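Only one protein chain is missing; all other protein chains are in place.
All chains are identified by letter, namely A, B, C and D, in their written order; residue positions are counted from 1 within each chain.
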Amino acid sequence: MKDQHVHHFEHTDVKVGVYVCHCGINIASKVNVHEVVEFAKNLPNVTVATEYKFMCSDAGQDIIVQDIRSGKVNRVIVASCSPLMHEITFRNATQHGGINPYFFQMANIREHVSWVTAEKEDATVKAKALVAAAVHRVSKHTSLEKKYFPVNPNVLVVGGGIAGIQAALTIANAGKKVYLVEREPTIGGHMAKFDKTFPTLDCAACILTPKMSQVRSHPNITLWTYAEVENVSGYVGNFTVQVKHKKRYINADTCIGCKACVDACIGPENIPDEFNEGLSYRKPVYMPFPQATPSVVIIDENSCYHFTKGGCPPDFSSKNGHLSPQLQSLLRRANECFELRDFQETLKLTKEILKSSPEHQETLFLHAQTLYQLGMINEATEVMRNVMVKERCVAACPKGSVDLYQTEAISEIQVGAIIIATGFKTFQGERTTQYGYKRYPNVFTSLEIERLVNASGPTGGEIVLRDGKTKPKSVAILHCVGSRDLHSNRYCSRVCCMYSLKLAHLIKERTGAEVYNFYIDMRTPGKGYEEFYEKLCHENVHFIRGRAAEVTDWVLSKAELGKLVVRAEDTLLGMVRRVPVDMVVLSVGLEPQTDAEEVRRKFNISCSKEGWFLERHPKLAPVNTFTDGIFLAGACQGPKDIPDTVAQAGAAAAEALALIDIGYVEMEPNTAFITEENCSGCRICVALCPYTAITTDPVKLISVVNPALCKGCGTCVAACPSGAAQQNLFTDEQIFEEIEGVLEYV
Amino acid sequence: MSYLYYPGCCCSMKASGKAYEESLMAVLKKLGVTLEELKDWNCCGATMYMAIDQMQAFGMASRNLALAEQQCPNKTPELMAPCSACYVVMNKTKHFIEDYKEQVGTPIRNALKEAGFTYTGKTKVRHPLDILVNDIGLDKIRQHVKKPLKGLKVASYYGCLLVRPYSEFDDVHYPRSMDNLMEALGASSLEWPLKTRCCGGSMTGTVEDAGLRLSYIILNEAERRGADVVVTACPFCQTNLECFQQRIQRKSKGGISDLPILFFTQLVGYAMGIPERELGFHRLFVPFHFSPKQVVTEGVE
Amino acid sequence: MSNSQSKPSDFTPRIVAFFCNWCTYTASDLAGTARMTYAPNARIIRVMCSGRIDPQFVMAAYRNGADGVLIGGCHPGDCHYQEGNYKCLRRITLLKRMLSQLGIESERLRLEWISASEGDRVQRVVNEMTMQIKALGPLKLNIPQPEHSHAVPTQSHTPKSKEVVS
Amino acid sequence: MQQETPKQIRFVGKLDPDFVQKMWRGWKKVKFEEEMDPQFAEKVASYPGCNTLFDCIQCGTCSGICPMGSFMEYAPRKIVGMIRAGFKGEVLTSYTTWLCASCYACTVECPKNIKITDIMYALKQLAIKEHMHPRRLPIPVLARQFFEIVKKFGRNNEGKVVINMYFRTNPLLPLRNLIMGIKLYLRGRIAFTQDKIQNIPQLTKILNTVKM
Partner (left out) sequence: MSKPKIGFYWCASCGGCEEAIVDLNEAVLDVVAAVDIVFWPCAMDFKKSDVEAMADKEITAIFINGAIRSSEQFEMAELLRKKSQFVISFGSCSHEGGIPGLANLYKKEDLLSTVYSTAFSTINPNYTLPQTQTKVPEGIATLPELWETVKSLDQVIDVDYFLPGCPPPVKLVVDAVTALLSGNLPPKGAVLAPDKALCDDCTRKATKPEKLQHKRFYRPSEILIDPEKCLLAQGLLCLGPVTRMGCDWACINGNMPCTGCMGPTSRVRDYGAKALSAMASVIDLNDEEEIQKSMDSIVDPVGTFYRYSLATSQLHSAIHTNGGK
């Protein structure tokens, strides 16, 4: 550099200590640690270079502390694992020794070297390069101070399944304010659909519904159902979240759940009931299930006549005594014509009726509909104005809670931590075409069976075939549908073996049918799980170790006529078996929610390849994400059973509490700064900052970074044309040194 | 629309699938598709060659792919292979050259280079069913139907190789394309689960009982479900299911009765009103008669 | 120059990889945790965001003997800092154009979006890039050697070759 | 006690003279590790597409779906398991591989995407290479006939291949199939004249180059 301050690399006052970790044999088996140490000794400014089995242990850290205290070193390099793992540990040790913690740099020779390199020689060379880079860099480190920011004490929990419920209650019981946002009309999630839970066979409703009502009544919980998180901004301790309240068409605050509107509704009654997996039907206005929380109905705009046809149609079944028989028959004919899509005729008839009885509302309505169908929108609207028919639900509601003109609303809240508990979805059975789901009526998914065995389900707990009456005499349960299969999902869904056993037990108990379990491996690793499996063996349930090859209905013998035949190899017997059954249950696996990707982006967290939200560390930080202040609970992170989900929800709640309870967050001091005398005020940086942390000083006409807003991405530094902007911990100097160091020697 | 035509040994004018070729030509001509025969094509190697020397088998098949490129230098050659075995073998070769570059790709490319070819891998291998359903389209076929096959119950039999494992135009477990085609002709297509089950074709000549057993299962099920005719897309399946019917009847002690086995192109041609002789109906062992009596008179519904 | 290995057969390319802290650096940690073996040629330098990567760094890497530069950032739309990866993309797009004028093959500068879960992608990209650069051979710069005896300014600081060290 | 034991054996032996012998042979059912070929699995896996065989979890889907499974002495799942265990002799001499009809059902069904059909091809090739294939089975003979004709002429001739095979396996069979042949001939569906391609040297060149 041809300038006034030509820098000298060899600082006389810099004394670097290099500590190379063996990490047991994790590093030492691939990297010749001794060679690296010898190499480091010859690097500029290095005064100490040594090795140790476990640098992260107390004894290892103590070496650093002692060397600093004795004045041998004043810059510290630890060559060990990833900084994402132990940077904080060693910074603390450095500080403990008595120097600024940021006089420390880490060389990642485990994750980036020993674990990924085939040859020892190559690994050693790469480790040397990384150590040299750190040595070069550390001499440019400066003393920095940590930043502290206050934390908003409120917590947002996204998702109201058992995970979200548990997390919300834990935090609320600790006296903190919780917002629980659920996108369905009720909380409860998948668990609310189950009848019994394995292996104890507790009634799911009995253990879940009390928790649901606790959530509803807890003074510290604000429950928003049928609402979705729209946008998240801010950072740990200070998130701003916008929640969208979807159009429920019911005022949830005043609805008392009396269901008078449901009784009054004359809308189509054949809408498949989502809660019952389409095994029963509901009306456009409905309560998802009797114990729904909040106990508030919802109007489905896709089927309600108000939205599909502009209003409730005339009800000819009710008393129309004030009409003359002639008018009544005219009205009936007009309606028939309308149903037959003969709009011209309808129009003619309604005009005729209107001539004799101009105030008649049903006719006016029919008239309007016809006009609408004919595309005469303006005329239809005009006529509709004259229709005074109140929608029946509106009329029936004693509280006036029905609001068919409800609009979407947005609430904005401030929270310090967010727990994501968005759960899973089950695998769609029709994706494994060989099992004929949706082709053969009597192939069911396990979730459908859960509803069938549920006492409050569509059949009152009767297990019947799709015809709604026949009890199956034989049932096959196919495991691993949509799991352990490269055509769908590679992973094991963890819960299917156990719930299949539970269903086998329940089916056997309720119907006495022969039950065949087709499994690849029986996975029952949980408290009391293996015992449950043993119990089933005693119950005379058939276990066939073999993945079902296909479900088919071609016959080879009389006994197979009219049955579904499951073909599989019984691998323990080494024979192919054809098992004719009345009912096939697909034990479908668990999958990430369809919109997991969208949610991930909203919260700026990561997904695994399969789409499960990624935890910060699989073992040591299982509920943390890579974004500070956002935690994971339950099956959104991976398939989980109820005990694990509840445990994890507790863990997430504890993490969130730990964050908000201390009241402040520590921030890396890696913010950008602009040196006043170097800045020319060109303003190229201003527009780049995503956090509006850079502004122009109105007097000096130069750019200024607000360190409280800066998150430390460094994009302004990369852009700054005159090198006036720099980033703490990542100055140009430091990175140039790192580049030189990483290439200079090996 | 024009395609390169790869007849294959079974479909060529001299072999068992002659009727397939005749009907295919007639139908495509009617639909305005032009074909150009692949010059000096050689046997694809079929399933047999693989058993002796896989690399040579890939070599054989790849020569055809390279010939196609040579013949169509300026566009993507679309090579129509009517026989399922040819179709799968050539597609497999294409995939193996790409998927196993070191083991297969490089030696094959070298060999082709030695023989004076430049192989880029752009040749597409197509099956007539794929072409009829996806390129020409059912709408156009519907327009050409002169004699709707109303009331005819057709069991569409795809055979094992057609939709497995390298073709991409239909579901491997439960294909629908041929069924849709049959419905476009006015026939009613039978829902049955054996659409892609092996007919035992390659076994019948050698381990006869095993082969016949597999054919029996298919014929029996089609008959049980009331099929009037089975249509197939592979010369091997057709020969197997048809020519050995008498023997199967004997073996199964009358378990099945005569069931006509047609190539799907024959039935397409028939519905289009092409004369039976041009469609090779005279070559059938089990004659096919479609009596209009079977037609449910309209208006009852 | 350290990349003076003349025989292509003995040539081991050196790649400087700038990985963003949140996605690609984490992904390469994941590759490690999953023990995915890959070419040892990429030396990783951590930055907080791909938006921090100054084209000067790329030039400095070449200058100091790198045969290739790999930049890893979050997928578009995934940036921890909202749009840092796009800013990187803009700079690298223009830089690539300039490098091609300067006779540097496009394979020597690679920008990849690798999310935290894509350890296998780190493996694939590094292997691929190593192979490509091996095929290209070393990057031979034409840096003027100091022809006077006075102190060498850092700017034209020349890396020592392997032999000097060992 | 010591006196009684030989007595018992003698007693059993009296009942069934072969029984003791059978018991001795029964030992054959126990497999000793030294009889295995530890390299066998690697050898099979070295064929293109076959290295997936190590992904097998023995779920049995392949055997379950295999239409020929009931005719095989070892169903596909067992074959894969035996390859991995190193049962070279048993695998290569078995009929199973030759009974594979190449219908690819197992390949498309396998949840681990193992190309079982290709493994079968690899086994056939290995068996021929090691001269271990079952001798009198017509399938390898047919394959060999087909191979020779196609190699020589570039195209196949169904009639010729079949007739050649019959003569090499069961010379009486052609008589049985004569009527069928005549019927086919009458309908123009069989030919005995050999069709061949023009550029045979080119084909030979390709085949010889790949062989190397």
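Note that a contact is a pair of C-beta atoms (placed from the backbone, for glycine too) under 8 Å apart; a residue touches a chain by one contact, two chains touch by 3 or more.
Computed from a predicted structure; not experimentally measured.
Name every displayed chain that the left-out chain is in contact with.
By the stated touch criterion, the chain not on view contacts A, C.
Kindly state which of the options A:204, A:688, A:729 or A:742 is in contact with the chain not pictured.
A:688
Where does subunit A touch the missing chain, residue by residue?
1-6, 677-688, 696, 701, 715, 718-724, 732, 736
Residues on subunit C that touch the omitted chain in the whole complex?
54-56, 58-60, 62-63, 76, 83, 86-87, 89-91, 93-95, 97-98, 100-105, 136-137, 139-144, 146-148, 150-151, 153, 155-156
In the analysis below, only the chains that are shown with their structure count from here on.
Counting C-beta pairs in contact, does A-D beat A-C or the other way around?
Here the pair linked by more C-beta pairs in contact is A-C.
Using mean CA coordinates as chain centres, what's the gap between subunit A and subunit C in Å?
Here the centre of subunit C sits 35 Å away from the centre of subunit A.
Mind pulling up the subunit C residues that touch subunit A in the complex?
Within the complex, subunit C contacts subunit A at residues 2, 14, 16, 21-23, 25-26, 28-29, 31-33, 35-38, 40, 43-49, 51-54, 56-57, 60-61, 64-66, 77-78, 80-84, 87, 91, 115-118, 123, 153-155, 157, 159-160, 162, 165.
Report the residues of subunit A in contact with subunit D in the complex, numbered from low to high.
Touching subunit D from subunit A are residues 434, 480, 484-487, 520-521, 545-550, 567-571, 574, 576.
Which positions of subunit A touch subunit C when the two form their complex?
Within the complex, subunit A contacts subunit C at residues 1-2, 6-7, 9, 39, 42, 82-85, 108, 110-113, 115-119, 122-123, 125-126, 129-130, 133, 601, 604, 606-609, 614, 618, 626-627, 670, 688, 690, 711-715, 717-719, 727, 730, 732, 735-736, 738-740, 742-746.
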